[in-house]
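Step one of this worksheet: look at the structure below.
Heads up, one of the protein chains got dropped from this complex, but the rest are sitting where they should.
Now for subunit A:
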Amino acid sequence: MAESENIVAETAEKIFADLADAQTINHDKQGAWKAPLWQALTEAGLPLSWVPDDLGGSGASLAEGFSVLNVAGRHAIAVPLAETMLAGWLLTQARIASPEGEMTVLPASPKDRITLNADGSLSGRARGVPFAKDAKHFAVLADGKDGISIAPIDAAKCRIESSTGLGGDHNDTVTLDKVQPVATKPAPKGFDQTTLMLMGGVVRSLQIAGALEAMLDISVRYSNERVAFEKKISKFQAVQHNLARLAGENAAALAAATSAADTIVNAKSLNNDAVFLEAASAKIRCSEAAEKGSSIAHQVHGAIGFTIEHILHRYSLRALAWRDDFGSESYWAVELGKLVADRGADELWPLVASR
């Protein structure tokens, strides 16, 4: 997804380039860059890209929003842009207006459940919630006796056990004990937690693909600068072949993620085998690529890439951390394997070929 494809992604690219230079923010231990960046993103309407005008958002298309996420991945941005976009998208499914400020979604794992109680309050626990500590509101998907509901809640009403994930970003446990939501509406027919997890998985897949592109770029540049044994290390065949493999992992991640995003953009319903195959495959393949790709990027950089001063970890560790959100690759592999087995051997090729 080239940044020139739409003006929304171009805007994001420009904001990140101006206010989130990797070198600068890597040295800024106080995080002084965060507030101006978030303000610029908000003024450009990016966090609520997927929320229509009448619900308080900027009304960008799904495709435009997906390309913003790919750009965000390339910059491995440590602000809850993807999470707020996903939360706004979730609230929009039930035609609930999005509040201002940072948001994230609950639950963020297929194993956790939030329950809608008979009195209209919400209870339950969600683990591994990205940026919960930074969010003002949570968009919640809850199970109740009348089905599945969507509800925004005030983050201050929840108990948050703070933690950080592999990438150094907040990754918290959120406990809801009879929290009264701001609003509650039923989820659209067929929309369930799997739908939310698949969408979250595609979001993370695009970010991983973006981070891999950045890792390839900085690894190629470094190999063309670093001299060892009296020549640039890019001239060693072993290094060239490692970088070719990194390009392959980047390519596979990009293809899987953009294909899944394109499927969601064009889907009449998100509740079918085609969407499941595309979105689950993207999360599986991108997560595998994150592992293989980041290890090559580190290998090319040698010891310098292992330092906190170097920017490589901003991309490598986030790509690895993103594997865990909204269902890990092993979780989705089991689910995809079950679906394929259920449909039977002779339906596998027709499913693959239908995409």
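Quick note on the criterion: contacts are C-beta pairs under 8 Å (C-beta built on N, C-alpha and C of every residue); 3 or more make two chains touch, one makes a residue touch a chain; residues count from 1.
The criterion applied here is as follows: contacts and distances are computed from a predicted model.
Missing chain, UniProt name from the options "Cbb3-type cytochrome c oxidase subunit", "Threonine synthase", "Acyl-CoA dehydrogenase" or "Zinc protease": "Acyl-CoA dehydrogenase".
Across A:46, A:174 or A:277, the single residue that touches the chain missing here is A:277. Although one chain is not drawn, the whole complex shows that of A:7, A:32, A:228 or A:341 it is A:341 that touches it. Seen from subunit A, the chain kept out of the figure touches residues 2, 213, 216-217, 220-221, 223-224, 234-235, 237, 239-241, 243-245, 247-248, 250-252, 254-256, 258-259, 261-263, 277-278, 280-282, 284-285, 288, 329-330, 332-338, 340-342, 344-346, 348-349, 352-353, 355.
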